[in-house]
Structures are given as C-alpha cells and as structure tokens.
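Reading through the structure tokens given below for one structure.
Apart from one protein chain that is not included, each protein chain of the complex appears where it belongs.
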Amino acid sequence: MSRIEDRLASLGITLPQPASPVANYVPFRRIGNLLVISGQICLGPDGVLNARHKGKLGGTVSAENGAEAARFCGLNILAQIKAALGSLDKVASVVRLGGFIAATPDFTALAGVMNGASDLMVEVFGEAGKHARSTIGVPVLPLDCAVEVEAMIEIAP
Amino acid sequence: MSRIEDRLASLGITLPQPASPVANYVPFRRIGNLLVISGQICLGPDGVLNARHKGKLGGTVSAENGAEAARFCGLNILAQIKAALGSLDKVASVVRLGGFIAATPDFTALAGVMNGASDLMVEVFGEAGKHARSTIGVPVLPLDCAVEVEAMIEIAP
Partner (left out) sequence: MSRIEDRLASLGITLPQPASPVANYVPFRRIGNLLVISGQICLGPDGVLNARHKGKLGGTVSAENGAEAARFCGLNILAQIKAALGSLDKVASVVRLGGFIAATPDFTALAGVMNGASDLMVEVFGEAGKHARSTIGVPVLPLDCAVEVEAMIEIAP
C-alpha cells in the first residue's frame, strides 16, 4: 500500500472513480513536472450530484453543505491525480487550487466554503498539501453544481 | 505550407488577425516551454464583436450563438499562438483552456457553449488538442461580450 493511500485509509477516505469529462476535453494534462487538472465539480463518491450540492450559496445551499461540496471536488481531484500518475505518492506538492463558488451577490463567506477542499489537501499531503489559492464567487456552474475546483500539481521526480 | 495550416485550409478556416489587447498588457507570455495566452474575447474574424455575441447566455444570446462565440475565442487563440511561435506546428499540446461564459444565474448549460472552443482545438490539433478545462459562468465580461477563453499551450522542443 502506498504511503498516501495508507493515510487515506486511516482518515476513512475512499477515492471516488475519476469522473469523465462532460464534454470534449480531458480530465488532466501534464507538461514537464506540472500536472493540470480540469475543473472538478462536486459529484459525490457515488458519482452523483446530490441535491444538497446543487444551487447557490446564499440561496438553497448552506455554508456547511457548500464546504462539503468543496471537499467532494477535492476528492475528485485526488481521483484524477491517481488516474494521471498511478499513485498519490507521486505528488511533490499541491501548487494551486482555483475555487469557483456558485453564490448570490450578497454571499461573502466564500473562503470558509473553499476550505472544504483546502483542508482535505492538507489532511492528505501534510505540508506538501499547502497550496496557493484563488477563490471567487460565480453566478452559475455547469449542471447547477454549487462548487467547482481546479488544480495544479507538482509531480515528484 | 505547414502541417497544421494545411489542416486549417482543409477545414475552411482562415485565421483572424491577432487582436491587440484592449488595455495595458500583452497577448501572450512564454516561460520555458509553456505559452500563456491572455483571455481572448469573441471578436469575429473581421475583428468586430458581432451583436449576436454580445450579452448573456440565458438572456439575449442563444446557446448556439454562444458556442459560435466560444469558437471565435478559439480562433483568436490560434491567431495568438501563431503570432507567438511563428507556426502552429510548434504546438506540442493544448494544456488547458479556461472558459468564461457571461450567463444569467439560471443558465446551467455552460459545457455545451464552451465546446465551441474545445471542439475547434481537437479539429485542428487532433489528440494534441485535447486539453484540461475549467468552465464557469460569470455575470459580465469586458465589452459585454458573451464568451472569453484563455489558454496554456505546450511548445514543441
């Protein structure tokens, strides 16, 4: 068992199946030691978009459910990394997360929602999981999902 | 004639003039073998923003016209790549597209709109054109255009 997957097991985390793109693109591309992961929406570990992760923060989606949605995006990113590299042990660092939060214009507590994804990376990778990050509100996301997160990963030599 | 421009010709595609930035920046920057292209708005091949590509998806812009707008963004990206590298044959891969779709909060069919840009890359570059991608709705874009697309390109050695 790999070092990181051992940690996943001890955290009680099971990786979802990597989601297939919903359109004409691929879930990741590698350039040198940089792995670029497509925006992952908040499909659950069962591959289904749960009703509580559909809609907008400040609307029908609570801050707590929004943070869970962001964590699900993070799990989908982990699944894509494993599909790309074969093992999560190949992650040298999480370089950047970009967080897109579907929100009404008056919902300003975006950082706490995005922490659902950020906290996961630090739980799983420790110091190497600490990343640069940009978080923004958006009016709408594909499939009316509440959160989408993209990532840039440094691949170990 | 170059290999890729030969394909463009067979597809009946004429590249537009690369658009000048509308403000104090440059259309692309290179770092190592990575070419970063500024967000390209949906100006037509004649350099003009057509009325049907102005406004929002879910508002006055139809899904079909939105996809055409995304394709125009893609054509402008191709024009910038050629301006940057001299030839489209220097493209090793399209690493990432970032798609920004001006949309009302209830327009969730964003992926299909963005396919206008993604499909173009695959038509032109084949497997090398398959890219990582993030697509988000936004409330408004510069000049009230309907779509803006940015790109990261891997340059061949």
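Labels for the chains are A and B, by order of writing; each one numbers its residues from 1.
The criterion applied here is as follows: contacts are C-beta pairs under 8 Å (C-beta built on N, C-alpha and C of every residue); 3 or more make two chains touch, one makes a residue touch a chain.
Note that the coordinates shown come from a computational prediction; the quantities given were computed from them, not determined experimentally.
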{"item": "Residue of B:36, B:63 or B:128 touching the missing chain in the full complex", "value": "B:36"}
{"item": "Touch with the omitted chain, as defined above, among B:47, B:86, B:126 or B:142", "value": "B:142"}
{"item": "Of A:24, A:65, A:80 or A:135, the residue in touch with the unshown chain", "value": "A:135"}
{"item": "Touching residue (missing chain; options A:26, A:42 or A:103)", "value": "A:103"}
{"item": "Contacts of subunit A with the absent chain, listed as residue ranges", "value": "32-34, 93-97, 103-112, 114-115, 118-119, 122, 130-139, 152, 154"}
{"item": "Where the unshown chain meets subunit B, residue by residue", "value": "21-29, 31-32, 34, 36-39, 56, 98, 100, 102, 104, 138-144, 148, 150"}
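Just so it is clear, only the chains that are shown with their structure count from here on.
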{"item": "Chain centre separation in whole Å, for subunit B relative to subunit A (CA means)", "value": "25"}
